[in-house]
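A single structure is presented below for examination.
Every protein chain but one is kept in place in this view of the complex.
In this document, chain identifiers A and B correspond to the written order of the chains, with residue numbering beginning at 1 in each.
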Amino acid sequence: MHISTRESITTEPRALGLATKPRSPAGDVARRFVRNRLALAGLFIVVLLAIMAIAAPVIAPKDPAASTLADARARPSREYLLGADELGRDILSRIIYGSRVALLVAVLAVGAATLVGGGIGLIAGFAGGWIDEVLMRLMDILLAFPYLLLAIAIVSALGSGVEKTTIAVAIWAVPNFARVVRGQVLTLKERDYVLAARALGARTPRLLLVHITPNIIAPIIVFASLYMANAILLEAALSFLGLGVQPPQASWGLMVASGRDFLRVDPHVTTFPGIAIMITVLGFNLLGDGLRDAMDPRLRNRF
Amino acid sequence: MEDRTTIPAGGELSRRRLLQMLGGGVLALSALGLLAACGDDDDDDDADDTGGDAGGGTQDATPTPAADDDDDDDATDEPDDADDDADDDAQPGGTLVIGRPSDAVALDPHDETTSPGNWVMSNIYETLVVLTQDSEFVPGLAESWEQIDDSTWEFKLREGVTFHDGTPLTAEAVKFSIDRIKDPDNPGRSASNLAPITEVVAVDDLTVHVITDGPYGPLLNIMSLIYATGIVSPAAVEEFGADFGRNPVGTGPFRFVEWRSNDVITIERNDDYWGEKALLDQAHYRVIPEESARMLALETGEIDMVMFPAPSQLEIFRQNDDFEIAEVEGVRVFFFGFNVERPIVSDVRVRRAINHAVNRQEIVDSLLEGAGTVPTSYISPAVFGFKDISDSWAYDLDLANSLLEEAGWVDEDGDGIREKDGQRLELRHLAPRGRYLKDAEIAEAFQAAMLEIGIQINLEILEWATLFEQVRQPNIDADLFTLGWSTATGDADYSLWPLFGTDFVPPNGWNSHQYSNPEFDDLAARAQASTDPDERLELYGQMQDILAEDAVWVPIYNSKEIIIHADYVDGFRIHPIDYYLWLHTVSVDKD
Partner (left out) sequence: MRRYVIRRLIGIIPVMLGVIFVTMLTIELIPGDPVAMMLGENARPEQEAALREHLGLDQPLPVRYVKYVADVATGDLGRSIQTNRPVLDEIRDVWPNTLVLAVAAMALAIVAGVVVGVISAVRPYGVIDSIARVLALIGLSMPIFWLGLVMLYVFAYYFRLFPVGGTGSWKHYVLPAVALATPSIGILSRMTRSSLLDVMGEDFIRTARAKGLRGASIITRHALRNAMIPVMSVVGLQFGQLLGGAVLTETIFSWPGLGRLTVRGVFARDFVLVQGAVLTFAMAFVLINLLIDLSYAYIDPRIHYD
């Protein structure tokens, strides 16, 4: 993925002979984004998620931890808008509060992994040689390591809870990012404009910063959004194994996992949080796609 | 500007080479896989007695049903009517397919104590004495027995019994079986069950003396415990060595056929059985980890019988005439134990208050949906020594509150949690998830219930191995811990003394409660040594009264063994001790 042989976006349309007015790059991006309806939908979902997370105490109709055993697995009704879970807790309220865990894990874990993993991949791909070898072998070791064991290790060493789950998820994402970014960098490294810049005497940091990094941001964004999705799903698996949030905290993953035993008789218990996960993940992905598309003016040219 | 009109088709690696390599790579991996699967039957000693198929313990890459089976995966096949039984009164046998959540560890009493293994072992091996579903001792491999002195029991073996490999059952074999578990250099997993036995003597071919360390009341229970005293063929152990666990040879009504790891174990009728031949031709034990999938498999007929059915679907199956539910109160009690040395819960009033604030009936109804019963003691009614002490934890919120007030815990600052001398009533509770039925859910419900009387429970759901480790530490760093204890021998001695005796505080045993009561210890020792059932009953009764007084536990539910099977499965009787799954009276009649 790259932008062009030139360094900035603004010169591009002129090269194509299209009439232009001077615009800022950011404005271009924003404008393109806004025109993309799916991207807007994605943004909308993510913003909604953020609002839910922040305003949870205000929006949630009931205390997510309040348990009324007699109402176990109640069907949706006026009192329990989305029904109740197996402990008689309001599913809607738990979904609302669960958005906090989802957001925290997805954004923080993946964000951290992007920086760390992306950085490693950047260095490895660009430097090549033994640095590349060593770094990639280290990543291989991490990838080859049974993830569950790693997760248990983290949680036993640091205790359980949502923060530790975040770390566990971040560690999962780092080597994946590193590999993918490295792949991209390998390609870019040989592009003419990079070779040209080098020939002109640009030093490594400048090369990295100015020429290569902007051109890998887009795939990083796409991957990040993918991994945020996976992060939420991974949190589901971990929570279910007792390596995630502690009761009575609500996590969508845990709700889906523990509700699946009732899929036959009371499907709402697992389905509603499952839908919440799906919509959120969809949102992140649409957002990521939209950003990527907005950043690439090449798409303006339809064939 | 670069000009690339075509991409060269080559580069450093031509397409052909790459495809060759990729193909080669995949082939190599597959070959590795296939080779591993099909080859080297000579290396592993997995040949089975019936000299049957190439399956043994390994798995083909393209699995096919074993040669002498009915089609294992299609349970709607016709039963094998053409089978000629030696006993011509028997109904046609058929094949029983059982679904269970996990696989056996090994089929050897030396290495296996878990249920999935015991369900198979209870049909392949036998013990000298059998503990029936009605909690009675009946002769097994021993025709008769007698306690000839304080520490010696004499067992007379049946004549003419042979192992599946044709070798005869002798007193030597019995001695061999028990000795190998007790071997100090390589003890079996149930060695501690056999600790009271000091020596086994083969007096003659058919007479065995079991010598204990002083009088030992529950000896017959030990002699009936399949995973401790199941009798194995010495010749086979000699032959297979460490692989005996995959090639079990016993005396039971069924013999081993095949074991596909984590998939299915097959056993077939032993036509040379000394007693009444089994009716089934074969039994298949399948592994179906996911609860919903197990239930679906039962409904589609892929399996005929399911272990650990989903409580939420019990009602559906009850109302369906095509299925029968076999249930009986089990021998496991699920509880929260107190570490009675911790500051807050060292006060017995707090412990009692907590007990009175748990609505067990509601838990059993809502969370377990009838897959358990309210507990009536620290051991199950099916266990010898049981006494009903449930009054001591009757659900009574007023009593609970008043006990706490009496103990000085009052909610001064109105935040819903009681305080005393500036300290909040906060308790740390460790619980597993998925180890016992609804364990995490019950812990959460308990957490919510405690809020009602002003106690804050800091609940930590731990992964099982981590929790297990904690429970074995001296002075566990928690006020409450969750466990489920199963009285596998059916005798109170197995549970009460090891759980609450002073000698058994970790690391020496399971008294993680740090409970120490000399009176209790004395009663326990006397009860174990006595061989008079009435006396023992009396003593165990007193011990349970003490435990109730001291409220060392919060018992939550008593297990219920539930097995659902199709209505065409006849003759099955469920056993309160969940390790036994006897199939010799079972037949499958799909007509």
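FYI, a residue touches a chain if its C-beta (ideal position, glycine included) is under 8 Å from a C-beta of that chain, and two chains touch if they have at least 3 such contacts.
Owing to the predicted nature of the structure, the values given are computational and were not obtained by experimental measurement.
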- Query: Taking the complete complex into account, which shown chains does the hidden chain touch?
  - Reply: A, B
- Note on the structure: Out of B:302, B:347 or B:444, only one touches the absent chain, namely B:302
- Among B:133, B:456 or B:470, the residue in touch with the chain that has been omitted: B:470
- Query: In the whole complex, what residues of subunit B lie against the chain that is missing from view?
  - Reply: 1-8, 10-15, 17-18, 21-22, 25-26, 29-30, 33-34, 36-37, 44, 57-61, 63-65, 72-73, 102, 105-106, 111, 113-114, 184-187, 189-193, 195, 242-243, 245-246, 260-264, 286-290, 292-293, 296-297, 299-300, 302, 463-466, 468-470, 472, 485-486, 488, 507-510
- Interface residues of subunit A toward the undisplayed chain are 1-2, 5, 36, 38, 133, 137-138, 140-141, 143-146, 148-150, 152-153, 156-157, 176, 179-180, 183-184, 186-187, 190-191, 219, 222, 226, 229, 233, 236-237, 253, 256-257, 260, 263-264, 270, 274, 277-278, 280-282, 285-286, 289, 292-293, 296, 298-299, 301-303
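Here is the rule we go by: only the chains that are shown with their structure count from here on.
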- Task: Mind checking the centre-to-centre distance between subunit A and subunit B? Centres are C-alpha means, answer in whole Å.
- Result: 43
- Message: Touching residues of subunit A toward subunit B in the complex: what are they?
- Response: 5, 65-67, 69-70, 72, 86-88, 152, 155-156, 160, 192, 240-243, 246-248, 258, 260-266
- Where on subunit B does subunit A make contact in their complex? 1-2, 291-292, 295, 310, 312-313, 316, 359, 362-363, 366-367, 432-434, 440-441, 443-445, 447-448, 459-464, 466
